[in-house]
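Step one of this worksheet: look at the structure below.
Omission of a single protein chain aside, the complex is shown with its protein chains in their original locations.
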Amino acid sequence: MKAAVLYGKNDLRVVKKKVLRPGMQEVLVKVEACAICGSDPKIVAHGWQNQPPYGEYIPGHEYAGTVVALGDGVVGFDVGDRIAVESHKGCGVCMNCIRGFYTVCMNYGNLAAGHRHYGFTTNGGFAEYAVNHINTLHKIPETLNFEEATLITTAGTSMYGITRIGGVEPGETVVVAGPGPVGLMATQLAKQMGAAHVIVTGTRDERLKLARELGADATINVKEEEVIQRVFEMTGGIGADVVLECVGTATALEDAVEYTRKNGRIALLGMHGQPVSINASRIMLSNITLAGSRAEGDRSVSKVAPLMGDGRLKCRPLVTHTFPLNQINEAVKTFVKRIGGAIKVVVKP
Amino acid sequence: MKAAVLYGKNDLRVVKKKVLRPGMQEVLVKVEACAICGSDPKIVAHGWQNQPPYGEYIPGHEYAGTVVALGDGVVGFDVGDRIAVESHKGCGVCMNCIRGFYTVCMNYGNLAAGHRHYGFTTNGGFAEYAVNHINTLHKIPETLNFEEATLITTAGTSMYGITRIGGVEPGETVVVAGPGPVGLMATQLAKQMGAAHVIVTGTRDERLKLARELGADATINVKEEEVIQRVFEMTGGIGADVVLECVGTATALEDAVEYTRKNGRIALLGMHGQPVSINASRIMLSNITLAGSRAEGDRSVSKVAPLMGDGRLKCRPLVTHTFPLNQINEAVKTFVKRIGGAIKVVVKP
Amino acid sequence: MKAAVLYGKNDLRVVKKKVLRPGMQEVLVKVEACAICGSDPKIVAHGWQNQPPYGEYIPGHEYAGTVVALGDGVVGFDVGDRIAVESHKGCGVCMNCIRGFYTVCMNYGNLAAGHRHYGFTTNGGFAEYAVNHINTLHKIPETLNFEEATLITTAGTSMYGITRIGGVEPGETVVVAGPGPVGLMATQLAKQMGAAHVIVTGTRDERLKLARELGADATINVKEEEVIQRVFEMTGGIGADVVLECVGTATALEDAVEYTRKNGRIALLGMHGQPVSINASRIMLSNITLAGSRAEGDRSVSKVAPLMGDGRLKCRPLVTHTFPLNQINEAVKTFVKRIGGAIKVVVKP
Partner (left out) sequence: MKAAVLYGKNDLRVVKKKVLRPGMQEVLVKVEACAICGSDPKIVAHGWQNQPPYGEYIPGHEYAGTVVALGDGVVGFDVGDRIAVESHKGCGVCMNCIRGFYTVCMNYGNLAAGHRHYGFTTNGGFAEYAVNHINTLHKIPETLNFEEATLITTAGTSMYGITRIGGVEPGETVVVAGPGPVGLMATQLAKQMGAAHVIVTGTRDERLKLARELGADATINVKEEEVIQRVFEMTGGIGADVVLECVGTATALEDAVEYTRKNGRIALLGMHGQPVSINASRIMLSNITLAGSRAEGDRSVSKVAPLMGDGRLKCRPLVTHTFPLNQINEAVKTFVKRIGGAIKVVVKP
């Protein structure tokens, strides 16, 4: 098969590789589309802890395709099924996995113990074929094509963030910080779970415009407006019930702590490269909950799939570009530089 | 009656004051003991936002005594009842109070709306008599004297911190940072709720010794040992399930974020004067929950009272000094300077 | 003012009554519309425990109107505000009220302790004016007229049922048993909270048709189809994730226990006149949760009001009839006999 293999830092080549056979509770997937996630360019540039060796490592973790072969002990899936995958497969044994927290598996990176992080610690989807454990498979609603279906993990990540702060109650005001793919899916999800008002904050007007088209009630351009003051104005002086921090900048988190209401909740979905200086006093005095949210645990992907299928969560506007596998380096470049307003860039093997 | 009235910064005088009559759902309490809390010296030195005017303001919020008169609409209490009080009485109307989060009342400081923070925004217990709403009253178990009963809010605060991170499950490892009164009650409570191991961290050996006497399985002197490394050693490399941060120093919170296990929970009970630089990346990647915990919400005091009564939570070792009301300034000084190993200093009107 | 006063069993007369003055934290409401609830005809026929004396008792608890006068201590409301009410006002003191469970106040019926159940234990809304505590008031979105606004408690009751079983997760299958007003609002709410499929069961085709028009994905007429078998067919043999039992017949509850999936949840919103014989073995072996849900606790009304305002929850199709106050007995008859397909019958004072 053809596969994009990482040979070293910034050395991603499309080469021929042998197709593997699925093992116990695994299937072979004919990959039809694999999206580029924000972590992929970092992997290309710097590698990943616990990755397969350079020269063997196939990245890519947001993929969809068709089941073409079954290993032993497969239940619930059959050859021909159209599926999309989530990237984390826990060991199934540790204190976290046993309760659904498999994105924080205590045996992360330990292949012998059964853990898999597809596209990170084991091979992924920038290839014609991939082998996946059935725990990571989700059937695609008929209404979705494969490109759209690659967004299933993105939506699952947004969902998990919402779960981590106890859900969104009908009538609440939710601020989504960062109109990237995770933020744009979170915007739609919060609304579809009954949020009265969803406010999206960001720095690019075209993204904020898209957020409004996808259902945001209001947007704040943090470069042009005082975000803390604006949130209080928009909430009658109360502050936000819920903040979904999907951006990963220090300012976004610092601000969130300031404009969350007394007893409000903040989910931290963004990845922060640096320590963040937060107002711990306000967290304590205002009884605020701040919950880290790693990826798509708690089977979140299975919750959002039906809503992608019936059109409540729109994916198409986010898929802005597609490239054939051969042009993967150009695809990555398009994604990183946001050429042509790129949001989700999908590679088609 | 005699009362300690604050006339200005660092000007606390014992003077004569008129005894008030209890209003709707209020009682008159003959105060028998009122403990000094960490916030009291700050109030004496700097005042409090929304406080009564200097010259009228009676601080003190950890008090116990006897009901001597009833206002209208009182149910559940009678003259002669021995009671201890909690200091927050919410408006009972706002989105937070209606659900038990009355320590973060949206009408904080608004007396007309029904909010009271005894000893802060309205008069408190450094006096022979105080007027309290029945929501703040808790009957004292017979086995407790009034001095011990002043610790009921302290224990309630510890309880609320535990509630805020979803409780302690049997078998868990809990780190209590800070062996002050709140931390020492938290130590006992965590153990009495089934924690397998309670580790207390602090800087003073005599306090850590007391923590062990009260049930801590282990202690770490953070001045002498590498606390992060030690917690991982003590937990088989896993980290703490739960951290109760009861100290309010930046280092304690920063460290807690580092030694909490994947999917662990941190309750923030300590008051932080400065912003704290935390490892936001670890919170997100390890799916950690950090919950601010303000005071004694959710009727926490009523949960701990029976355990104080039957001896599961020991109060006596914490009450190190008592002073008559006339010597309140000396009592405050004893508390602040920790003269004679002072932990809880109680004033007896 | 004119008011409908109950003089004895089945003796409801429209007479002149004095308008009361609002007390502490109360307002005077000019009632514009008061709907008939299923409990009203029972009250007319049999009275209510703890009711005001015959000859003084004004029933009616689903009303909306305008604030025309304020008592002391009112915050958040002003003269001229358009409001709808919820009927339960807890004592605010007991172990349940303090945490938001005011529909199961431990001081139910005790007026001196501050409890009010408007239209039940104290006078209600079948009158030109009513006095209400501010805890029971909810501002009406501009888009709603008063007749529609009377449904706010109905929707709040549906909401509370969903809260009681831990919410509806996106992607779940919800069965709503009983397409009465509570069931029809529950149908819409479940969908607006992200349910993938909502199945409504009932006995009348025209109601089931309305359920589908309001968003139900499927309906089952239990007189014509085997409901247990049909639910399993519709869920791929798994059973329902959530059942909202809004009908109060023994068969509906018995069936619900049978067709709920392993680990599923049942909310019991219907009032049962008789003991029900349930399959306790299945509850235990399938780890099912069955939660009683009384009325509109946990400030549920405030959660649904915004969704009524923006049209996500449709009320108009449920308001089938209106009558002037003078014709209240005819209104009750129309409601009870379902004359002209009556669903909600609204009285306009």
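Should a chain be cited, it is by its letter among A, B and C, assigned in written order, with residues numbered from 1 in that chain.
Definition applied: contacts are C-beta pairs under 8 Å (C-beta built on N, C-alpha and C of every residue); 3 or more make two chains touch, one makes a residue touch a chain.
In this text the structure is predicted, and so the values were computed from the model without any measurement.
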Among C:T203, C:T289 or C:T322, residue touching the chain not depicted | C:T289
Which one touches the absent chain: B:A305, B:L318 or B:I343?
-> B:A305
On subunit A, residues whose C-beta touches the chain left out of the figure = 24-25, 73, 75-76, 91-93, 95, 98-100, 102, 107, 110, 112-114, 134-135, 298-299, 302
Where subunit B meets the left-out chain, the residues are 159, 167, 169-172, 189, 192-194, 196-197, 302-307, 310, 312
Touch rule applied to subunit C and the missing chain gives residues 95-96, 101, 103-106, 164, 238, 250, 253, 262-263, 268-273, 275-294, 297
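Following the convention adopted for this analysis, only the chains that are shown with their structure count from here on.
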How far is the middle of subunit B from the middle of subunit C, if each middle is the mean of its Cα atoms, in Å?
-> 41
Residue numbers in subunit A touching two or more further chains are none
